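One structure below.
The other protein chains are all here in position, but one chain of the complex has been omitted.
Labels for the chains are A and B, by order of writing; each one numbers its residues from 1.
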Amino acid sequence: MNEMLWAFGRASGVIALILFTVTVLLGIVTRSGRPLPGMPRFSVSIVHRNVSLLAVVFLVLHVGTLLFDSYAKLNPIDVVVPFLGSFKPFWQGLGTVAFDLVAAIVITGLLRRRIGQRAFRFVHWFTYAMWPIAVVHAIGNGTNGTSGWFLLLAAGSALFVLSAVIWRASAGFLEHAQTRRIADVYREETR
Amino acid sequence: MSGSTGTHALHIDWTRCDGRGLCTEILERALTRDDWGYPVATRGLPERRTDAPLREDELDDAEEAVRLCPLAALRVTRVAAPTAPRAGRRVR
Partner (left out) sequence: MTMTSEPATAPVVQAPAGAQRVFAAGAAADHEAHLRAFGPLPKRDPGALLDQLEASGLTGRGGAGFPAWRKLAATGEAAAQRRRRGAPILIANGSEGEPLSWKDEVLLQNAPHLVIDGMLTAARTLGARNVLLYAGSGSLAAVERAIGERADARGIEVVEAEDGFIAGEASSVVNAIENDDPRPMDRTVRLAESGLRGRPTLVHNVETMAHLGLIARFGGAWFRSVGAPEDLGTRLITVSGDIPRTGVFEVATDATLASVLQAAGLQQGSAAAALIGGYHGAWVPAVSFGTPLTPSGLEPFGAQPGAGIVHVLSDQRCGLRATADIVEYLAGQTARQCGPCMFGLPTLATRFTALARGQDAEQSAAELRRISGLIVGRGACHHPDGTVRLIRSALDVFARDVRAHAHGRCTRRP
């Protein structure tokens, strides 16, 4: 039974990470205001949200199964308070931090209209912190964290995310960046 | 009757809108886009394109556009008939 829980806990963790990677990539595409082949802009937005919720499901399964796996030595408090764990407290604590961030990001996302745009955006920026923390947690804490295949997966994901972030910061990122450039000259006008 | 306009409008809060264009996809007939990506009402007077007139059969799509707008810049408002004393009452 324990073996099964442990295996499921690891598998769901890996799947959650893959889904969060896809979420971050779709989030950046959403921000650009651009469509994808076969996916209009509003679809990109919806799929981004749906994948993130699916990722949360697997994250909950990941944490849930490991709570019942005696080998993992996970206490309920460790789910929300980081660095108190008995097994590899630092690396596991990173996972807790990532989990807390996900909770905040998802809750503010679902309640966006209630809490207002500014609060939502402030918390949403933390996705850029959440993702690398989750990856480092996986490498440091995961049973297969340092296995060849997982490192390959992590490196590949990091490459995708890094490229997307570089794209995010580039001048041509927004769909209408070209035509909107006209305003830059007037930005420096003094009143 | 589902094709008539005049009862509802999509109010655009220009101070929030960033011209991402989701609404222009969902409400293809009510909105197009300008050179910089911002929505342009296809109906109504040019001077009053902050409230894009909606047809009855577009109301559901309009609610979806309101929900999906990444900047929360949209609102569906009920437009009073011209003879009424007040125009533009907000409707949840």
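We adopt the following convention: contacts are C-beta pairs under 8 Å (C-beta built on N, C-alpha and C of every residue); 3 or more make two chains touch, one makes a residue touch a chain.
This is a predicted model, so every value here is computed, not measured.
J.: Using the contact definition given at the top, list the shown chains touched by the missing chain.
T.: A, B
J.: Which of A:125, A:149 or A:186 touches the chain that is not shown?
T.: Considering the complete complex, A:186 is the one touching the chain left out.
J.: In the full complex, which residues of subunit B touch the absent chain?
T.: Counting only subunit B, the missing chain is touched by 11-19, 34-38, 40, 45-50, 75, 77, 88, 90.
J.: For subunit A, which residues reach the chain that was dropped from this view?
T.: Its contact residues with the unshown chain are 179-180, 182-183, 185-187, 189-191.
In this text, only the chains that are shown with their structure count from here on.
J.: Find the geometric centre of each of subunit A and subunit B from their Cα atoms only, then give the gap between the two centres in Å, rounded to an integer.
T.: 34
J.: So in the complex, the part of subunit B that touches subunit A is made up of which residues?
T.: Within the complex, subunit B contacts subunit A at residues 16, 18-22, 25-26, 35-37, 64-65, 67-68, 70-72.
J.: Once bound in the complex, which stretches of subunit A touch subunit B?
T.: Touch residues, subunit A against subunit B: 30-31, 33, 40-42, 45-46, 112-113, 117, 175-176, 179-180.
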